[in-house]
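I'd like to ask some things about the structure below.
A single protein chain has been omitted from the complex, and every remaining protein chain is retained in its original position.
Right, chain A next:
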Amino acid sequence: MDETVAEFIKRTILKIPMTEMMTILKAWDFLPENQLQTVNFRQRKESLVQDLVLLCESKRASLRDAALLDIIYTQFHRHQKVWDVFQMSKEPGEDVDLFDMERFKSSFEKILRRALKNVTVSFRDAEENAVWIRIAWGTQYRKPNQYKPVYVVYYSQTPYAFTSFCHLKSNTPLLSQALTVASNHHKIVKMDLRSRYLDSLKAIVFKQYNQLETKFKSDFHGGILAERKEPLRCLIKFSSPHLLEALKSLAPAGIADAPLSPLLTCIPNKGMNYFKIRDK
């Protein structure tokens, strides 16, 4: 096994918290169950990682296997990344989209490789007909940097792709092109929408609203809030299965003054949560 691959696997496994170790290794499915049982999971983490890396060496783990482990780790820790949203569009009146996942993957990889020889592309199918793509960028003269990959999550036959924040902005056009062409779209724009929570972003762009009725809960029974002359200064924590909708309904319910700040109400309507405020 290549030294760099061994080091990469070692560093990835070291990141995994002990409570998740078994789950993630099982999801990786590279080290078989019977081999994992021979490992002492109660020892110090550093020694455990050494044992695991030795096992990977004996099974001749490749860069591909290592990249897959990295994807799985990131899937378990998706909140550690900040996700941007790209919106793609087609020409009107196009044929029905017969999305073929295998063709998408090969087309995507081909487009990247044509432009950049040094790039590592890995895929992992996910639930709801989505795919997680991991891209490690290199340059014309340098091998890909495995420690600063970009992730793309794409749900088939939708116009939206979620990408993790990329330090190397210079590769964004190439990534955009690969996504657009491989998924049979024509144009791509970056939305002013950004969050650590993929599920929230999904809910906003896929407009996944349920028919909720959010009731206002108060522990005070009119105590501290009743009969005050001066305004009350306090910190209010809002939690709700659908927070933005609940905030919108505060005004019609007579609890807040209308109109609500458009900064709050435009988030689901316009699909943006990233605002640039300038001096006039």
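Assume a residue touches a chain if its C-beta (ideal position, glycine included) is under 8 Å from a C-beta of that chain, and two chains touch if they have at least 3 such contacts; residues count from 1.
Just so we're on the same page, contacts and distances are computed from a predicted model.
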Name under which UniProt lists the unshown chain, selected from "Centromere protein O", "SEC24 homolog A, COPII coat complex component", "2-methoxy-6-polyprenyl-1,4-benzoquinol methylase, mitochondrial" or "DELLA protein": "Centromere protein O"
Full-complex contact with the absent chain, from A:T139, A:S156 or A:Q177: A:S156
From A:D29, A:D100 or A:D199, residue that would touch the chain that is not displayed: A:D100
Per the touch definition above, residue among A:E3, A:E91 or A:E128 touching the missing chain: A:E128
Residues belonging to chain A that touch the chain removed from view: 95-102, 128-129, 155-160, 205-211, 261, 263, 277
